[in-house]
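Omission of a single protein chain aside, the complex is shown with its protein chains in their original locations.
Showing subunit A:
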């Protein structure tokens, strides 16, 4: 595809789409111009993904038109979208779990013969472009979320297209991969393609974007043109975006918090210090190795302690055994050796339900397929970990009144935005699904909660809210085992940070002043592996 003199323009006009109880898109108009990165920002539930799915032919708008260079385009199906040269990386994985990476990538091929060799070459090319290492023969199901995302990107740019849409591509990537991604976005752009880039991180929007559109409540509430953005400093751009994004709400937050929302300030510890020596140990792992059925990294001989009221961070590159660690603590994965003690009691042989009743909870990183059942109501999802227990079940029979009451209570307490408790959980926005998980796990006698990547894909305000919820939980005597790939988050929340690599704990850092991030980084790169800090 060669850059032409007159740039391609894809114009959306008055796009409107309503779902039961919400207007997801409300007369949205915008122009997408080739050779530009168009950033789309907005809170969780603002309607970004809905707009994208209309562009991708997965949904039809109730009203409004799309035209390409002034010619109306009927994007009636995903195939039609591909024919128009629109490639999309969706927010949530669309890979077929039972297929290999290569098979997934070749799904869109129309030729009679599957040209495996050519496909493998193309994958190599794309892997390099993305700065990712992807085993072409691995099953999609066996990849970590981070790697799946990378395969998705490869899939969307598999065929040169007119427009590449990335719906929150960076939320799961390592800083290194984000760097690589922004490079490849630049290259894609240089080839004359238009790029639509959805993100919650203002820094990325400023660094990668040529222009910015902000959505709120389904409306286009602010546009920063190419010319304007070029003249803005990063600070000015952030202010403008935040003002559009949160409107009047922002005034109640205050300037300092606003800057923090934007992630502009350097992260510092926000949690009060506690004297670990006086606190009883709540969770203790002694030489624990895990044993699962998948191909993901297992934990190997891990020892750690979490005290009452403590937030223990676990840092590491995605896919280095965090999932196994979380599961072996939650009881979802069995330990092949070692002991798990909870409040002094050996719980190694206890299953998920036994541990849950003792107050050991788990907020998984796969909120859509593991943490919730999308086809079931919000209310049921809120009690799903207490199936069969009173007062929700009596004599094995569900008590809808009690369930509805509990749901109403949690929805109010955690401010879960849902049209009704009976709404299917899968239709809520990412932030609100995460609130369902937190509400469910932290209620009713929670003593320790394992949280895995608790804030990925959440909007700035919700990220802040989730962190506050965790801090509150800890200051009230709860314990948190926080697994995260976001160093800023770990530094902000943790008392101590363990570093995990290839399933082993390779270092431990007390978070007591500046320099924590560097120390953690050193352990992660293995620079001072084996040397005690």
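FYI, a contact is a pair of C-beta atoms (placed from the backbone, for glycine too) under 8 Å apart; a residue touches a chain by one contact, two chains touch by 3 or more; residues count from 1.
Methods note: contacts and distances are computed from a predicted model.
J.: The hidden chain: which UniProt name fits, "Nucleoside ABC transporter membrane protein", "DMSO reductase anchor subunit", "FtsX-like permease family protein" or "Cytochrome bo(3) ubiquinol oxidase subunit 4"?
T.: Matching "Nucleoside ABC transporter membrane protein", "DMSO reductase anchor subunit", "FtsX-like permease family protein" or "Cytochrome bo(3) ubiquinol oxidase subunit 4" to the record, the invisible chain is "Nucleoside ABC transporter membrane protein".
J.: Using the document's definition of touch, tell me which of A:58, A:119, A:402 or A:506 contacts the absent chain.
T.: A:58
J.: Which of these touches the unseen chain: A:70, A:344 or A:396?
T.: A:396
J.: Touching the left-out chain: which of A:7, A:388, A:445 or A:477?
T.: For the chain that is not drawn, the touching residue is A:388.
J.: Taking the full complex into account, find the residue in A:138, A:286, A:352 or A:471 that is in contact with the omitted chain.
T.: A:352
J.: Which positions on subunit A touch the chain that was left off?
T.: 17, 20-21, 58-62, 74, 76-77, 79-80, 331-332, 351-353, 356, 362, 364, 366, 369-376, 380, 384-385, 387-388, 393, 396-398, 419-420, 422
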